[in-house]
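A quick write-up on the structure given underneath.
A single protein chain has been omitted; all remaining protein chains appear in their positions.
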């Protein structure tokens, strides 16, 4: 066992020399290189990153660094040494990136340009992409409502809506009565080709913190890890609720005020 | 790693000095300041406190202290040092509290006056608030039955009903045949504004140990942590069962006696 | 911390003296007093023993001892010192038991006479009682089919049926094509009063390893812990499948042979 540990340590040292591994080695549990694996393991248990699907990226604003989960790795087994790192300000083109660190044998995530779009267009500190089947079902239910009614998920009068910020560079959160609106973009064969549609949606709906991708999943971002993660959880809660409401024949949009009045309260 | 530990220890010591942290530092796993984080972590895995929603508060009757989970914290990551503490008997107004301990950078939970109402009006030792989507769905199903039929969840003839006490200052638990009745109050934009409606429901239904909040969740309390937690679990079990019964077209209220007779037993 | 450990050790020593605690203290993970808590913790995560409901008992045939989970304890927190122990052959009346060991402040489980019935009438080595809501829903679906069709759960042509033994003192397991039949008894206000109905069902269906209790849950037993636990899991799997089949309009009983023939295979 000790021999193994020694061997492992040696291998890691070599990698540091070759590959800027010092960027992803830290004793601090809150370092992005430690946070991404622990978040992805948690997301795996939630069914968000099944079968290597989905991913997560964190931006360190002070050091201009972006840490990204690799492609094709079992998300619950990810290690800090699996991560990619790049300098955000030095990227000329979101689709042709220069990496500061690439894990040997790794493949960069196809989600990378979408994560970078959240960082550059929204100043986000963290972006999460899930394949949650609740998200996929919501896009399928919308699709079944026919063209014209399939590009926007809307729900109101649910307490969990208060988990969302009012929008980009606005302070405070949505109210219970507010309608949460999440735009839906169509899926593409290559995930990178989603980038322009994601950016289009960001332009059209400047205050949204999330974009649904039809038959695919959802992208959620926030100013920091805490905000992105808790909004992603709240959104998944609302998607699940929406599917269950649909199964029970209950509408997603309601005017509770009227109900209260007519019941004589 | 050792440096980190030293740093952390130092920070904690400073906090104790500044902030009555001694109130939340204990080696006893059953100390309220240790119980609240471990309960909240468990509740997170049950989907009760998704995205910082929900919370938990414990009263130490002997020392007149109330321990409260903070607002906006990821519930599965909560630490004892995140907790608020106040002296119950010294509160003049449930909405304007004086805290014995406030964590630096923390925000007190909007649920606080509702927790305090359970302690002052019911002598409860613990109060739990969940956003369980089973609770929310039950209130939505009731709402869909129209005004007049939407203010009370009722179920009978289910064994798990025996998990509930008969009521305030009564001994013993409900029987299997008894009808469990949980009142529903309407949600408000600000959680603190629920307080008067919660108190109203407590006055109107003196024996209830729980109040549903429409499109929001449920408040459950008990004489101690054990009773509040196990009643909250039993209630969530019944809410889930009720939703599944609804999906299968089965009624929540039945007269099993009749069925037994007519089947000739 | 060390003081605490010392204090705890001392308390435990005192208890041993007072209370035959040596019967439940063992370093062997497979000792019944260690198995029951670890099983109950597992059952809690499966939703089988929510809110102190359900339970588990193991018989040590060689030493004529029966170990029983107590009433009213949070099942995921149970400790060996919470357990009751009695000598099986010395019980004159299943309803009035003499305990070799009673935990201080504990309450014996109301399930005790039902567990003992499985041991005395079937020679079982382990009996498990769950409140699984899949079991409850199956009894409710049967009840909705009206008197005469509500006393027996039947399913066939599902591979998991092979997880069941052919019956009492018979060797081998059921076949895939066999129909698994689980009798349903009506619930009573006091769990102990179920005993005679359970014994009646055992007499009427001598080969069954389980009895459903309407609107309550299920009792499952087996020759040893392994068999009781794996049959309980297989049964819960089948109950869940049966509920989902009902939601999809699929029948529980089928004649697959016909289907194969008519499709020309």
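Letters are used for the chains, namely A, B and C, taken in the order the chains are written, and counting of residues starts over at 1 for each.
One rule holds for everything that comes next: a contact is a pair of C-beta atoms (placed from the backbone, for glycine too) under 8 Å apart; a residue touches a chain by one contact, two chains touch by 3 or more.
Please read all numbers here as calculations on a predicted model, not as lab measurements.
Interchain touches from the omitted chain, evaluated on the whole complex, reach A, C.
Within the whole complex, the absent chain has one touching residue among C:63, C:204 or C:226, and that is C:226.
Per the touch definition above, the residue from A:25, A:46 or A:140 contacting the chain not shown is A:140.
Annotation: of A:19, A:120, A:187 or A:254, A:187 touches the absent chain (contact as defined above). Within the whole complex, the absent chain has one touching residue among A:50, A:102 or A:120, and that is A:50. For chain C, the residues touching the absent chain in the complete assembly are 27-28, 157-160, 163, 175-177, 226, 229-234, 236-237, 240-241, 244-245, 247-250, 256, 259-260, 262-265. Summarising the interface, chain A meets the missing chain with residues 1, 4, 47, 50-53, 74, 131, 133, 136-137, 140-141, 143-144, 147-148, 150-151, 186-189, 213-217, 243, 246-247.
Keep this in mind: only the chains that are shown with their structure count from here on.
Judged by the touch criterion defined above, the protein chains link up one after another in an open path, with no loop closing it. Comparing mean CA positions across the assembly, the chain most remote from chain C is A.
Chain B maps onto chain C through a rotation of 90 degrees [Cα fit, steps of 5, range 0 to 180]. Centre to centre, using the average C-alpha position, chain B and chain C are separated by 30 Å. Within chain B, the positions touching two or more other chains are listed as 247.
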